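Of the protein chains in this complex, one is absent; all others appear in place.
The letters A, B and C name the chains in turn, as written, and every chain counts its residues from 1.
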Amino acid sequence: MAGLATAFGSGAMTNSINELEDVDVVIVSGSNTTEAHPQIARRILAAVDRGAKLIVIDPRRTALAQEAHVHLALRPGTDIALLNGMMRIILDEGLADDHFIEMRTENFIALRDQLFKIDLDEIAAITGVDRQLMHTAACLYARAYKSTFCYCLGITQHICGTNNVQTIANMAMLTGNVEKENAGVDPLRGQNNVQGACDMAALPACLPGYQSLADMQIRQKFKQCWGVDVPLTPGRTVLDMTHSGHNGTLRGMFVMGENPILSDPDQTKVQATLEGLDFLAVSDIFLTETAQLAHVVFPAASFAEKSGTVTNSERRVQYMHQVIEPIGECKPDSTIIAELAERMGYEMYYESMAEVMEEIALLIPIYGGMHHDRLRSSWGLQWPCPNRDHPGTPFLHKHYFSGGKGHFTPAQHQEPFEPPGDAFPLTLITGRIYHHYHTGTMTRRCASLNRESDKALLQINPVDATTSAIRNGDLVELTSRRGTIRLWAQISEDIRPGQVYTTFHFSEAPVNLLTTGAADPIAKCPEFKVCAVKVARVES
Amino acid sequence: MYTPKSAVIKEIISENHLVKTFRLSMVDSQGQTIPFRFEAGQFVMLSVPHRGEAPISISSIPANPSFFDLTIRKAGLLTSAIQEMAVGDHLGVRGPFGHGFPLDDLLGKDLLLVAGGIGLAPLKGVMESCLSWKKVKKLTDISLTLCYGSRTPEDICFRATIEKWQQDGVSCRLTVDEADPSWQGEEGLVTGLLADQSSSGDGYALVCGPPVMIRATIARLQAFGWSDEHILTTLERHMKCGVGVCGHCHLDNTMVCTDGPVFTLSQLQEMKVAELG
Amino acid sequence: MKETTVILAKDNLQGLLRKLGRDKSLVAPVTNQWGDTLYTEITDIDGTELDLSKQPQASLKGFFFPQQEVIQTYDTTAGYEFTPQRHIQPTLFFGVRSCDLHAVLYMDMIFSSPERDDAYFARRQDTTIITLACTTPFANCFCNATGSGPFMEYGYDLQLTDLGDRFLVEAGRQQGEQILQAWGHFFEPATEEDVQLQYQLSLEAGGRFQRKVEVEHACRILASGEVDEQIWQQLSARCADCGGCAYVCPTCTCFNIRDAQQEPSKGERIRSWDACTFSGFTRMAGGHNPINSDHALQRRFLHKLKYDVEKHGKPSCVGCGRCVDICFGHVDITTFIEAVVED
Partner (left out) sequence: MEQILTICVYCGCGCGVYLGKENGRVVASSPSRNHPISQGNLCVKGWHLHEFIHHPERLTTPLLRKDNKLVPVGWDEALDYTARRLSEIRDSNGPDALGLLSSAKCSNEENYLLQKFSRAVLGTNNIDHCARL
């Protein structure tokens, strides 16, 4: 997100999901779309059926890759090199959109100078992608009038995640594929309200609506509304908190609806940190692995037991209607927060969630026109929506980038933090599967979903399986420098030799015992997509 | 039709480290035993508290309606939970369901049972019935044979029954995939025991075990001249209702639970089941 | 046999429904503020606008065979006792299309064998179904090809045909006759002209189908021959494994049964929809699955178009078209039929 914000001034999906049906060319990178974002895959496949060309960049042969016209199966962690190579080809072929670059962007010279230093054979060697394939993909993308670049955590969850994103932005700007309908750069958001949580500044370094913590005028606006001065120093990110150590400076935590024990990398470290706290309060609907460590656990109402709004991947703010009364003694998180605030001497009384939304509309310009009465009777509104009469914005940056001109930031290939070696010869890639979701708190408790998928599988190439004498369905042990988990082998040609894939949905096989805490220095996104492991069959 | 009736565990026989036989009696609300009639080869839907239901074939002889046996191997959650239960505990039972073996056709004929592991359970009742028929009718010229394969000597089920059969003149041939030092018998797949088991014409071969074993056995039996109508097997499928409605055990236009689970080879060939490859 | 045929002036509909809603819940298609048309329970007949111009997004299936229902509770305190749970809700369904009623008749048959399914018939008993003949089929409809519409010939309690300012009302079963008798003053006799007009409309409706789906042709091919393996593989490759086709299908009745513990010694036995397209549908305890996942769609399509034809003499697809638009990979039953016919 940080990468996209640097380039375009805003870090959200530039287009709407339905616009994907009318693209000419779509690149999907680092996204197992059919499993993680089925509705987006549905649009992409509809576009393909209509004649659009699909390019998939993924180390694995995903279901979408099997439908692709070009599948660039790169070595994990070499996205920048690949895209730089493609941009060089675009320049060489004279396919850059000079007019767009001239009118709408800045700092192109820096990119051009860097690209001219590139040797395409070297790129092919780094990425493991055939030069001809790279050429075909680059030309398809650059020649089409409406090309869209979709990406997901396969791009961001690297130590060079921010640079990865900037490189994608570079390629879009180089070919003029932004600022218009059906063309742009679309980060696919993984959770139903990850966009909204960012918009609301459940983030350490900005105020709601991505407003600056340091800007005096903005601080004044918040002070007027909240009655207190907002702290000036940016706070800690998730990993700065959960990896801060057993007896670190962090002494107390309140966790609302998250499960860092399973979701954060390097579980041992996270567990040590949480266990070392003087106080941990957790609010959740189930007794998660994190809640089990808490001093206080609040029973939260589930989504069906409360009302409120959520913001989807395409910036659509939608209203969730309450379906039933909270079960047992559960209370909505909003009530829990307000009651705590009051006990700590701060009046936080709201008659309804509509009143909270009014305060949000007042403080966040892009939510200025978002009110419950408008959202309740419609399919929601896409931000920016600055005032009550504004119809919302299906695609961003029409006529101008939010941050003025689009900014090229050249980037160079950087090797992953933990490449495979002799002791740990395989690269572990983590992600999601179709039937489960995140740490499985909800989906593992859905009988139908759990029947479809009830155990953690390790996708492994037949070559590697043979080397380790592993048969399909064998119980195997997967070990990294940080830990060992047990799961079942699924032998598949869809993963290349030297790589293995699994998910983090299963608390019985918590893959984040294995992953590294290494993270992107800017976005602080951990490198979930590359860590070195070894595998062995468990003798029965 | 979907409401289980109460059964109580009367006896538990440990067959090996993974398999136990549970002797059950149906009981009324006063705890009095009520008769339970079934055919060899039929199955019941067994309910275990909080674990749901699973289809289990009946492994005892139909002669005595005051009890019936279920021989159960640890496979999933339900079958693991039942291994922890004790004599006197209650279970839920629906059934019996399905068509059993056609005993009228089998009695008085040569009989060959080919079983792998716990696959002997549904065939057991047939052998018992044929054996007592043979005694009662004093049929000396019919041959009863068991070819039984297990993974290791430890895995052999129904040892006592097999010994009794042997004394009663059943030719019992046992083999194990992996022998240990104590094992004196044959080693290798059960198909290795079939070398001289050619068809007598009107005899029947009953086959039950893992899919791979069924496939290999059937191929051998065909090669030895057994007719497709005289090779019978019982299919194992995921089942939920037991009465042909829920759809889970659907095989083309047949329902294993109501049309089977016992099928002749020619029926299986029409259905192109996975067991035939 | 058509017992009675009368006319109901449209102005009298609301009054009639008010009477009929007295001793039964009234369910009819209503379009909500977001434009979705649902079969909705109407508690305020004056404040609710029925929408008879659109196809409800779900069929009647969920009313009789809900997505999830408790069929028994159990108690292990003393022994292991099961208590059946029954949900009885006398209901009058109004404005049902012929495809949806055909589906209900199919479900009645499925849930009658080998014995009456108590949970199903508890919900089904005391219900009255008033259908509306389709004079204008919807975009994906092909009930003309499955023999289940656009007009009903039997099985309805009452069938209405829109003749402009009035409905032609036909009683098909005793319950319908009783309504006509009990509320006779709402109706007037039908003329020969009305009956002729209805026939004319049925002919015109037959010509208004936008899709030509060769169901019969496909059934004939399937009855005699094998489907090319390549067709199955192509379709399965695009199947998103969502189960949506089976869930929206008014005649898909596969179900799962599971237990949910509520207290240490108590729990519920739950029946829920299942889809034969799921791989867990056939997977056995222990993990072995005797069915190849490339053949997940095979069971559903052949069940509808081959096995049910063998068993019941006609396909169990009612041509409502609900599964068509919604398929993520465009591999719905019409795609399959086209592939079979072309092959």
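Going forward, a contact is a pair of C-beta atoms (placed from the backbone, for glycine too) under 8 Å apart; a residue touches a chain by one contact, two chains touch by 3 or more.
Everything numeric here is computed off the predicted structure, so don't read it as measured data.
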Neighbouring shown chains of the undisplayed chain, as defined at the top: A, C
Absent-chain contact - pick from A:L250, A:C385, A:L513 or A:V535: A:L250
Among A:C139, A:A201 or A:A272, residue touching the chain not depicted: A:A201
Identified contact with the non-displayed chain, of A:L188, A:L396, A:L428 or A:A509: A:L188
Touch with the omitted chain, as defined above, among A:T156, A:T393, A:Q459 or A:T516: A:T156
Residues belonging to subunit C that touch the chain removed from view: 32, 34-38, 40-41, 57-58, 62-63, 66-69, 87, 240-244, 247-248, 260-262, 278, 325-328
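One rule holds for everything that comes next: only the chains that are shown with their structure count from here on.
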Cα-centroid distance, subunit B relative to subunit C, in whole angstrom: 41
Residues within subunit C bordering two or more other chains: 256, 258, 274, 283
Residues within subunit A bordering two or more other chains: none
Subunit A-facing residues of subunit C, complex: 33-34, 237-238, 240-242, 256, 258, 260, 270, 272, 274, 278-280, 283, 287, 328-330
Complex contacts: residues of subunit B adjacent to subunit C: 1-4, 6, 47, 49-54, 75-79, 90-92, 211, 236-238, 240-241, 243-250, 252-253, 258, 273-275
Contact set on subunit A toward subunit C in their complex: 34, 38, 41-42, 45-46, 49, 63, 66-67, 377-379, 434, 447-448, 451-453, 473
